[in-house]
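Everything below concerns the one structure shown next.
The complex appears here without one of its protein chains, the remainder shown in place.
Going by the order they are written in, the chains are A, B and C; count residues from 1 in each one.
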Amino acid sequence: METIIRTKVCDSFARQALLQTFDARIETMSEGQITLSAPIQPHGLQQHGVVHAGLTFALGDSAAGYAALTLMAQDAEVMTAEMKINLLAPATGDRLIARGRVLKPGRRLFVTAADVYAVTGSTETHVAVLQGTMVPV
Amino acid sequence: METIIRTKVCDSFARQALLQTFDARIETMSEGQITLSAPIQPHGLQQHGVVHAGLTFALGDSAAGYAALTLMAQDAEVMTAEMKINLLAPATGDRLIARGRVLKPGRRLFVTAADVYAVTGSTETHVAVLQGTMVPV
Amino acid sequence: METIIRTKVCDSFARQALLQTFDARIETMSEGQITLSAPIQPHGLQQHGVVHAGLTFALGDSAAGYAALTLMAQDAEVMTAEMKINLLAPATGDRLIARGRVLKPGRRLFVTAADVYAVTGSTETHVAVLQGTMVPV
Partner (left out) sequence: METIIRTKVCDSFARQALLQTFDARIETMSEGQITLSAPIQPHGLQQHGVVHAGLTFALGDSAAGYAALTLMAQDAEVMTAEMKINLLAPATGDRLIARGRVLKPGRRLFVTAADVYAVTGSTETHVAVLQGTMVPV
């Protein structure tokens, strides 16, 4: 993977204020794939004490979007056109991991997917699947 | 609308830490409908300086969920099973408004929808539509 | 609405073999909106004797797509990029009606929606809601 693209993804990520609000970070990336993580903290929870679907969505959607950005032209930015999430299990534990990937790159549309896991110690629970469309802008 | 249900919705909303992180509040509610709002603030933005899709999703999803909760049994809580968002326009301005409604109540599943608007002064821009499923727990 | 666009929509519809398989037809159209119908017949049912989700989807998706086509350039055709359906009730009766509309036209993407109803005599039952993205090609 080219350094210039890696740098572009990291720079874009660093400017995502909402992701900073939840202390999210990039774990690994390669062409068409990226892994993000965020600690599970009190200000990201919902009324039952588990992670709010909005945070699970934000991390999964960002993983899908940045996976697409790794394959886009150097001067392109990425925007979500649409995204669907199915929640599989309540998310509790130490941190969230989101793995995004590109299913189909395109000139106008990128079809993407992401899986989100809640991690407690060394145990990963699959908590959400996302499928959606990213557009280069 | 019964006071006991109204109180239950407000109590549940007040315990949603993520929504408090973004200073969201309930504007109005009636049976099967609710309107939420949140100011547009720096910590909810993405890399292009507009509202992050994760926040737009969180407010819309919450509006859909609380619309469903107004019709659920008194001892029920609400969880998102799945939700889909289509983004219509970049969200900038003073605040977000999300209007949630129940399309079809059920014993096991509630089909819901929400519209999210970005408000600048007295101008509303339609920024997102959501459609998804809530379950009573 | 211009005659040339109306003719183009009708010509395109007439070439949709799958819709002919189910005897679907255009009821009414205007800019950004269209209503389709199809009789409920044995070869469109599923294992419980109600309309197969595939037919409900096909009619709703087509209504969304042709609603978009009414607003596209004269030389454009329309393709579904993605579509989501929530089923609200079993579809039984005399015929299906699908009402499609454009939520947001665009240069590259059209966000669309459709409602599908099952009609028995003069009673309409709302059986499905669809939300998705059309692209001009």
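By definition in this document, contacts are C-beta pairs under 8 Å (C-beta built on N, C-alpha and C of every residue); 3 or more make two chains touch, one makes a residue touch a chain.
Because the structure is predicted, anything quoted here is derived from the model rather than measured.
S.K.: Quick one: say which of C:M29, C:M83 or C:V111 touches the chain that got left out.
M.R.: Spelled out, the listed residue whose C-beta touches the missing chain is C:M83.
S.K.: Quickly run down the residues of subunit B that touch the omitted chain.
M.R.: Spelled out for subunit B, the touching residues are 81-82, 84, 108-109, 111, 132-133, 135.
S.K.: By the contact criterion defined above, which parts of subunit A meet the unshown chain? Give residue numbers in ascending order.
M.R.: 84, 86, 88-89, 103-104, 111, 113, 126, 129, 131-133
S.K.: Even though one chain is hidden, which residues of subunit C still touch it in the full complex?
M.R.: 12-13, 15-21, 42-48, 52-55, 57-59, 61-62, 77, 79-87
Rule of thumb we're sticking to: only the chains that are shown with their structure count from here on.
S.K.: Report the chain whose CA-based centre is farthest from the CA-based centre of subunit A.
M.R.: Between subunit A and every other chain, the largest centroid distance is to C.
S.K.: Could you grab the centroid distance between subunit A and subunit B? Build each centroid from C-alpha atoms only and quote it in angstrom.
M.R.: Chain centres of subunit A and subunit B, defined by C-alpha means, are spaced 21 Å apart.
S.K.: Averaging over Cα atoms per chain, report the distance between subunit A and subunit C in Å.
M.R.: Distance between chain centres, rounded to whole Å: 33 Å.
S.K.: Pull out every residue in subunit B that's touching 2 or more other chains.
M.R.: 84, 86
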